[in-house]
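Below: one structure in structure tokens.
Only one protein chain is missing from this complex, and each of the others stays in its spot.
Moving on to chain A:
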Amino acid sequence: MQTLIMTVSDLHKTYGKPGTKQYEALKGIDFSVQPGEFVGIMGASGSGKTTLLNMLATLDQPTSGEVTIHQQPITHLKGNQLADFRAKEIGFIFQDFNLLETMTAFENIALPLTLQKVATKKIKPAVEAVASQLGIQDFLSNYPNELSGGQKQRVAAARALINEPAMLFGDEPTGALDSKSARELLDLFTKINWEQAVSILLVTHDPFSASFCQRILFIKDGKIGQELQRGTTSRTDFYQQILDNLGTFEQ
């Protein structure tokens, strides 16, 4: 068996300080991710998806439990170690793009490299390579407000991928896109996952997006309720399977 890229064990998250009104958003989550896997996390609004993703992606700290990426425990990283980890090991894509609107697409994509003080000569080829992979090579000199939603999200993806991270996290990345752009983006994810063996963890409430994944974890009231493997099923059949499953899971 290959070593796991990510393990999550008994993860709890309670919002609110002791003594004030508290809310337990995660009630013990356990799962792991194989290298190169494309995992989806599904659940209704308010079920704790974003909370979970934020813990996994070091954006927030759990109340208890542990997460490892590449065998490294990440929940207690701080300061420069945390920044380094974010810059080198993981990439994010958010629903609202999170691009710097004061910089061109090129500069946005290059930012993680410049932060890591990569030699100037290597930056341009790297940006152009990832941009052509994502089909945005013609928009590199545009500012974000001169791009469509789909293009913006691909720029964000390019920025997340340029450091060749071990894990790519997406929180409803298709949430603000029309169905055509959403489909293009998901196809790109599939391609990257296939070609570069990047592990992807996608949070979504949308069955269509989820049908691109190989495995889906269903989360409800802060716990993983069910798991669905795609195996060799075609994507359209898997989509039907997800819909059926949601019917019984959410009832």
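One rule holds for everything that comes next: contacts are C-beta pairs under 8 Å (C-beta built on N, C-alpha and C of every residue); 3 or more make two chains touch, one makes a residue touch a chain; residues count from 1.
One rule holds for everything that comes next: contacts and distances are computed from a predicted model.
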Among "succinate dehydrogenase", "Putative zinc-finger domain-containing protein", "Electron transfer flavoprotein subunit beta" or "ABC transporter permease", UniProt's protein name for the complex chain that is not shown is "ABC transporter permease"
Of A:4, A:44, A:111 or A:176, the residue touching the omitted chain is A:111
In the complete assembly, which of A:4, A:123 or A:176 touches the absent chain?
-> A:123
Sole touch to the unshown chain from A:12, A:27, A:88 or A:205: residue A:88
Footprint left on chain A by the chain that the document does not show = 59, 79-80, 83-88, 92, 98, 100-103, 107, 110-112, 114-115, 117, 120, 123, 143, 145-146, 159
